[in-house]
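Comments concern the structure below.
Shown here: the complex without one of its protein chains, the others still in place.
As written, the chains take the letters A, B and C, and residue 1 is the first residue of each chain.
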Amino acid sequence: MDVAVFWVLAVLAVVSGAMVFRFDSMARATFSLLTSLLCVGGLVVLLGLDYLGIVIVLMMTIEMAIMAVFMVMYMMNPAGLMPMTMMHNKRGAAVVCGLVFLLLAAGILFAPWPARRGKSSADPTMELGMSLMGPQMLTMMTLGMALFATIVATVVLATRRGRYDRLGDDLRARRADDPVRGGVGR
Amino acid sequence: MADSAPLWAVFVLPVLLLVVALVTAGFDAVLTAGARGGRAGSVREAAVRAADPAREVLRQLVQQPRRTRASDVALARIGAALLPVAAMLAAVVLPLGFRSVSDLPEGIVWFNAMEALAWAAVWLAGWGPNSTLSLIGGYRFLAQGLAYELPHMLAITTAALGAESLRVGQVVDAQDGLWFALWMPAAFGIYLLSAMAMAFWGPFDQPAGRDVAGGAAAELSGADRVLFLGGRWLLLVVAAAFSVPLFLGGGYGPWLPGWLWTVLKTGAVLAFLVWVRRRVPTVRMERYVELGWVVLTPLAIVQALVVAVVVLNR
Amino acid sequence: MELRRRLLRTAVSRPGVLLAVSPGTTRERLAVEAELVRRGWPCVSAPAEADLLVVLGGHHAEESDGDAGSDWAANLWHAIPAPKARVPVRDAGQVAEALDRGLAELRRGEPPQEPHQEDDAHSHRGEHGEHGDHQHGDHGQHEQHGDHGDHGDHGHNDNSATHEGHEPGPHEGHNGHVDHDGEDRGHEGHNGGHSGDDANSGHDVHSGDDGHSGHHMHNGDDTHSGHHMPGNGDTHGGHDGHAGHDMHGAHGGHAGHDMGVVAGLPMADRADDRDGLRLDRLHVPLGPALADWPAGLILRVALQGDIVQQVSAEAEGSASPYPPFWDEPWLRALSGERVSHGEAARRLCAAHLDSLGRFFAVTGWTDMAARFRHVRDRALAGADAAELRGLLRPLIRRAERSRTLRWLTAGLGPLTAEHARHLGVTGPALVADGDVHARMRVWLGAAWRGADECDDTEALDTAQVIGPRGRVDGPVPASLALLDALPGLLEGAEFAGARIIVASLDPDLDELAHVPAVGMAHG
Partner (left out) sequence: MTLELFLLSAAALFCVGLFGALTQQSIVMLMMGLELMLGGVILAAAAAWHYIAPATADGQVLIVLAVTAMALEMAIGFAVVTALFRAREVDMTDMAAELKE
């Protein structure tokens, strides 16, 4: 059972991953990537990491749904109504990738992998939580805040209108001057 | 502690969900017909009206599928079919009484992940037909998702925090005495809002609104349409039913058996949602998103904080 | 087989009804809506969910059946998946029998391949199961043109399949179309706009790709000629607005861009959006077949995402000899007839209730919409003032007190009295002096007063003839001023907001369509 599931998921993951760059339609490409990543999530569950697998499914679904919007926004011909190739340096890349794969495969097959040490605890999720939030809690929290700040900063840089545009030079406007009025008014 | 149900439960679950969805839709249809043409004169008339959704399903089923020019039929079909599948998968962790088909150790995350599949489903169904109005519907759902998901996640996390477990069975057990709805009312309220939002139903039906001729569903017909709109009802039922183990004490209650309590509570929540739909116009996301992020998200965080402090001092 | 047949009969016994309303048919529309409520049949908003197409405005269908006047109705008919039936309603008195006829036709349960109806040269029956699942995904429309030219026979078959279903009817006409291929391609090449117009025909049910292109070319011809006449081309395009079939913008060509045409649809062009990004923009016509939309109104909009960038309002061109239903009492009074004050008040009340029903349907408050329409039907059916007051009081109170509604509609489409006067608006929109919510409140108040006075038997004072949309005796119809107000209010609004703004002004295009023919002024 597990073996069959593994093969299905693994093949599907790789094939749909490859299809990402074959489809002309942006929507198809995005959702093919989603399929691939969902399969990765499934494989992770198969390996006994339920929590992480499900989180991958959750995150990737939302991420790809939003990605689809950007794809459609910024790409010409998003519906793939015209055949399209937007590649450069195809041959070189193929050679590089082939070599990397061979190298990795050789490494994987010939490396003396250590034997399995220890047993997974009954609740790997708890263990993960402990290692994330236990001794290194402060580090993780700092890291989290830093990442969050990065996201906010880049988004702020990418938007055109700042708070001075919205609320006036002294930020005292009663209601924000937006093209479309919001629900709270700030 | 929730037990695992036998294998046949896998087959009972969809049937049960469909029945509940049909009953809810029938109730809704009676109220709708009442608003349209005055109250039903007799019980018989009401019964006829209640059967409307079933007849509607039959009517749609005999319709031929159609396709629009330059459409991406495969994507639209996947979208339409994904919605009921996502609802069913989410329902796997729902306990009836104290038994669920599979009481996963990460049940709450599972539910959330499956519900997120609806994002992809609605967008696909809206994108596929290559039509302006359905595309608008699809995009509206993404906007809605961004607006409701953040407070929603925090709300269900709060419930998990209160029980110190992601397992739905343990969340139910933690409410043996006091229901979570009573001491985390903000989270419960937010959850009810997002239950309607994730099923894009009632006040949150903008993605399939009448102003865009059915939005994401505008171009679906025949079996596709049944799947999509049926999936929407299923999603609503599942979302409402999930509020019972999360906030309303699951199967706990005096005198009656657990499963009956679950059904009763689910029915009450659904009736409330159907009532709300009648009382409130469609919420447009350009207004709601600000409310969701500026008011509801901080509210949910404060609620989680309060619960965390209580749990730590227990 | 017997079971299948019975199943089909049961399934269609409560058909979804789609209304195709032309200006000047308000009376018929109201009759149909009331009858649908009585039967409990759903009134659907998109062709995809419809079984029965009710075409209103039969009184000029005979003349215009051949040209583009009923083209959007024909296109609607296309877009409905089988099994389906179509009935014209020419007179408010025969609604019930027309619906019965439609039901009988559906019940007969003819397999969709067979014709449903008496011969109708312009019913492009596109449904045929065998084509339904074809999904060639050809993107090269031009190759298909070539195909048609080369394999004349083949093309002919496909064309006829698309156009006429399997009707034994006129095939000759279609040979013609095949022959026209070359020409049509020419149109398309030169002129994206026209192909854009055609694109709505792309909305065939089930057509295989070849069938599509054939059909599309066929219409291309029509449109091309139709376009020079005001109104015709528009109607034609109106259909996509309704079901919105081409997201690539049916009217891309009008913008004068030289865009690629893909699968018969022009690609979107790009324009700056309000965030300073240059993104795709679609040119789509909205109306005339949208649900809860003023009959006959066509808005040509440039949509960016769901934001309305540019609008121009047009009225569908067909003229009606009948006076506008909602203005009727005042017009009659003006022409010297004795009209009681109560009758006018009742009509005013019903008109506002109709507008309110539309408004609430568009804001997504379907329950309120249904209730207001119920009261409207009662008012038109002659209920007395006491009953109407009883029905209206809780509704008005609920609408006025709803904080959610206020929260959602406040600030939408503000129209100051000054600006409204400048535009020549004379009706409730002038009185409201504010946003959508203010206009709704004015309607509520006026409907209440109308309900109050509807048993009044005094003669109507002809000194002051303010109808539901404004002055009835003005130099131009009151609704024209409302139409003029639309573009300014809509630009920059989101789609949902735009729908609400249109519904809150609710121009009555009957007033524009009315051409008082000699001797027919009293309808």
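One rule holds for everything that comes next: a contact is a pair of C-beta atoms (placed from the backbone, for glycine too) under 8 Å apart; a residue touches a chain by one contact, two chains touch by 3 or more.
Since this is a predicted model, take the numbers as computed values, not measurements.
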- Message: Could you tell me which displayed chains border the chain that was left out of the figure?
- Response: A, C
- Item | Residue of A:108, A:138 or A:171 touching the missing chain in the full complex | A:108
- Would you write out the residues of subunit A that touch the absent chain, in ascending order? 2-3, 6, 10, 13-14, 17-18, 20-21, 29-30, 33, 36-37, 40, 43-44, 47-49, 52, 55-56, 59-60, 63, 66-67, 70-71, 74-75, 86-90, 92-94, 96-98, 100-101, 104-105, 108-109, 113-114, 116-121, 124, 127-128, 130-132, 147, 150-151, 154-155, 157-160
- Task: In the full complex, which bits of subunit C touch the chain not displayed? Write them out.
- Result: 275-278
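Keep this in mind: only the chains that are shown with their structure count from here on.
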- Rounded to the nearest whole Å, what is the centre-to-centre distance of subunit A and subunit C, using the mean of the C-alpha atoms as each centre? 44
- Task: Could you please state the distance in Å, as a whole number, between where the Cα atoms of subunit A are centred and where those of subunit B are centred?
- Result: 26
- Centre to centre, by mean C-alpha position, how many angstrom separate subunit B and subunit C? 33
- Note on the structure: Shared-interface residues of subunit A (touching two or more other chains) are 79-81, 180-181, 183
- Query: In subunit B, what residues contact two or more other chains?
  - Reply: 70, 130, 139, 286-287
- Message: Which residues of subunit B touch subunit A once you look at their complex with the stated criterion?
- Response: 70, 72, 75, 78, 104-106, 109-110, 112-113, 116-117, 119-120, 123-124, 127, 130, 139, 142, 145-146, 149, 166, 286-291, 294-295
- Contact residues on subunit A for subunit C in the complex? 73, 77, 79-83, 159-161, 179-181, 183
- In the complex with subunit A, residue positions of subunit C that touch it: 139, 247-248, 260, 262-263, 265, 267, 274-277, 279-280, 407, 410-412, 492-494, 497
